[in-house]
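Structure first, commentary second.
Only a single protein chain was left out; the remaining protein chains are all shown in position.
As written, the chain order gives the labels A and B, with residue 1 at the start of each chain.
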Amino acid sequence: MPYGGWGCARKYWVEDMKVEPTEEELVAPGHRACAGCGCILAMRHALKALGKDVIISMATGCMEVVTTPYPETSWRVPWIHVAFENTAAVASGIEAALKVLGKRHVKSVAIAGDGGTADIGLQALSGAIERGHNFLYICYDNEAYMNTGIQRSGATPYKAWTTTTPIGKVKRGEDRPKKDMPAIVAAHGAPYVATASVAYPLDFIKKVKKAAAIEGPTYIHVQAPCTPGWRIEDSKTIEVARLAVLTGSWVLYEIDQGKLNVTFKPPKRRPIGEYLKLQGRFRHLTDEDISEIQRAVDEQCKRFGLE
Amino acid sequence: MKQVLDGNEAAATAAKLARVKVVSAYPITPQTTIVEKLAEFIADGELDAEYIKVESEHSALSACIGAAATGVRTFTATSSQGLMLMSEMLFVASGLRLPIVMANVNRSLSAPLSIWCFTKDAKVLMGDLTYKSISEVKEGDAVLGKDRNSNLRFTKVKRLFRRRTDNLVELKTDKFNLICTPDHRFYYHPTHEHWIQARSLKSKFLPWFGFGFNDGSDEFKRGWLAGVADGDGSFWWDKQGRHTFRINVKDEIIVDTFVKYCFNFGFDVRKVNYRKNEGLSTGIITLTKETTRLKKFLNFSRNADFCGGYLAGIYDAEGSGPSKVKQVVIYNSNPEILKKISDALALLGIKYKVYIDKRSMNYHTKVNNVPEFFIKCRPVLERKRNNLLKMTIKSVKSRLKIEDVVPIRENTEVYNLETDTNNYIVNGFLVHNCDQQDSMAVRDSGWVQLYCENNQEILDSTLQAFRVAEELLLPVMVCLDGYILSHTAEPIEIPDQAAVDKFLPVYKFPYPLDPEKPVTMGPLGVPEYYEEFRYMLQEAARTSKEKLVEVEKEFKKRFGRSYGLIERYRSDDAKVILLTMGSLSSSAKEVVDAHRKRGEKVGLVKVRSFRPFPNKELIEALGQAKAVAVLERDISLGSAGGLFLDVAASFINVKPAPLMLNFICGLAGRDVSPIQIKEAVQAARKAAETGKVKRAVRWLGLREEVLG
Partner (left out) sequence: MSLKPGAIITEPGSSARYETGSWRAFKPVIDANKCTACGICWLYCPEPAIIKGKPHAVDYRYCKGCGICANECPFKAITMVAEEHK
């Protein structure tokens, strides 16, 4: 029985909004994503929430590469790729042009990976939010530079293996904690910031719809597992993503006009070991390591008011 | 309509006339006024556009790309470092075939600005001719510097730098010691514009502005009072036997200062206004005892501070110039006063000459070394002080010897300033604050590049650029020389909006980003197709020549002006031809005129469009010459100058071909003087006569003996 079962997906999206994912597929199949890729699923869900009246600017990364091998494209909406670090700047230009053309029903949406957001893309994102452009920024977080072969990024979690934080005799894995991007964006005063997970698609879709409806800079950070990068089985993508939420390692929340609101509280928080043991990138952890990580997760949950 | 605009304003006005819809640019000297002007136009509603206040040049061009792809006309502007930062995006913009127009204000590339520094006791000469410690100078302060034409001018401090280093040298002179970084450049030779590094200064005599006088001291003030009193004041005994003193001057501030200083010394001078209707201010002392006391107090003393103040005072009162005549002149024929003046000048070591006008028997005391005079004898009147700006650096006649240069290896805090003119004066020496080297690095980016010679050309080229870009689907860069064109104003003919609207139709991009017709831009370029796309781009770049000519023809019909891909100036029958780009062409044209006056067949060809490279046109223009001297403000490091390489390549399979020489000049912020250009002409003539070229690539104005 898959942990949590299907009940979790439906039980916890409720509230007042009726969110039924549309049938329309704005991301066509035939893309070159890996089997079981969590990120392309995030794209698919996001587009279901956004609909066709968007212009997407995307950063160099896994999603850009797998969806647009010339002369084919998976996108059924207008889409532009420019470079790695300037997605938010391109989205700003698009938003200005849309304003000039009077196309109020079209939304400028920027999509980038964790590398193109937390690291090299941080400047452009910061500038775009500070200027208050009306755009939505979605960061799909697979916790490393996956497109170039699993190198660490600022979003790589503590003690994870990547090719640039390998397990050796002296150093064992990533020695820095994960950069808290939603907090950084919230500190800019963005009107809406939210975290999401591919395992909770209805929550994600609702947040995207909400964020897109707000006029101003909004940000959604969706965690999406990578099967080769996290060293997990192809079929376990959703299970791992769900465990991240159920162990409190990834908290689903939104900061709506500065007010924090946790959108999903796991009923009985599972020990972090259950999440870590499914992933090859954490295979090297000793019991001590796991306890250390557990302590960090406990502290995080305390901050969010989760037991 | 004619208006006086500088180069930057011309570019901004062109963008406004073109009705750009999105402006996204980041400020950088010397382009800042373009961005500011556009912001003003938008804020006043004169230009209906979105202004994206981006946070870097890279984001500036990125935002333009997004906006142009969505279907609106865009504009940006930058310079040197900014151009380098956005260079990644330059290639993307041309690859995506987006018609973006950019103004690039050529400022040569820097080595990092903060390399050259001084320790904190270095004194900087401020705009009011006082010296201030470099650590206390603030952004926005005015300091004295020189511009590219060697004129002294006040320049604003743009930025301050502070860091620590242990790589320093100490320059020892007999008056003071100065500690700085070893490669800091000092101004050395007035007639050849040479800047030498600090480490090579031993035993050199540097031009020296003067330093080390305390003009806040009481003696100086006393001297000033004496000078003013001798100049515009008078002591006299009236018929009743009362000793009175009176001073009458046009500048009220002199009287105010006189009263203030006297008050400090315990004298009560009254300021009265009874000659106000004549435009004069008056100060008087009527009490005999006071007046006598004052007269005694203002006795001439032979010390430096007093003499400095005395001369300052007499200059404030009675001196004039420099104006048309580049000298300070003090008109005073009273032999007593003349002696005092001469004594004072001699004591301070300022060279002077006394002229006697035989007809009127008036004596004029003239000083040539105005900067030294003003610094040692600092006038109180600001408007007189600012006469210094009529002088050039050549008027600094004093020299100070650097006795020794000693390395210092202690970790110390050091400072540097960045100014508008890129130089300032420290302890009386003129120093450079950054290296400048033109950049041709982005000539491979696929952008059309037009180089402008004057401000009218900037406005016209920018308007043409939009048309060319949108019809070719290629971005266009309009280049203008920083400081030379960007900051000098000339009267320009501004076309009216209706005419421009007819010339520039509404922006149309064939496949904009639009949900009604979704397209994908910027996909992954797989090897199967990449080469074909680059070929298509190269074809567009190469044939943009025809488009430029076509657009110019229409521009000439509508507005009466055109510039061509190249300009031929008296070159049709020339045996020796100079080849230049940008504002250097103006100086070169003057040299050509001078040679032609002597009957020598010298001509000039100016390249306006560097990309696309006008090889056919150049072959036609240069083919019949015997020798061509290519002068340029850049070098492709490891090879030769960029313009030279392209011109030489054009002639590779062509006969007859002239001999070609390359002259790298105007780097390191130097002016290219007519003497240097003549040198180039001479070398080319020698090559034409002998039929041989010994060295194809040479540098103009290089001091080989100081090379390390």
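The working rule: contacts are C-beta pairs under 8 Å (C-beta built on N, C-alpha and C of every residue); 3 or more make two chains touch, one makes a residue touch a chain.
For clarity, every value in this text was computed on a predicted model and none was experimentally measured.
Across the whole complex, the hidden chain's contacts among the shown chains comprise A, B. Residue B:Glu532 is the one among B:Glu278, B:Asp496 or B:Glu532 that touches the chain not shown.
The omitted chain makes contact with just one of the residues A:Gly154, A:Pro201 or A:Pro217: A:Pro201. From the set B:Lys37, B:His58, B:Arg73 or B:Arg97, the residue in touch with the chain omitted from the display is B:Arg97, counting the whole complex. Within the complete assembly, residues 1-2, 5-7, 9, 21, 23, 25, 28-38, 40-41, 44, 67-77, 201, 227, 233-239 of chain A touch the chain that is not shown. Interface with the hidden chain, as seen from chain B, comprises residues 95-98, 473, 511, 517-523, 525, 529, 532-533, 536-537, 540.
Note that in this section only the chains that are shown with their structure count from here on.
Partner chain A is touched in their complex by these residues of chain B: 21-22, 24, 49-50, 52-56, 58-60, 62-72, 74, 88-89, 92, 96, 513-515, 518-526, 528-529.
Here chain A touches chain B in the complex through residues 52-55, 57, 64-65, 68-71, 73, 75-83, 85-86, 88-101, 106, 108, 123-124, 126-127, 130-131, going by the rule given at the top.
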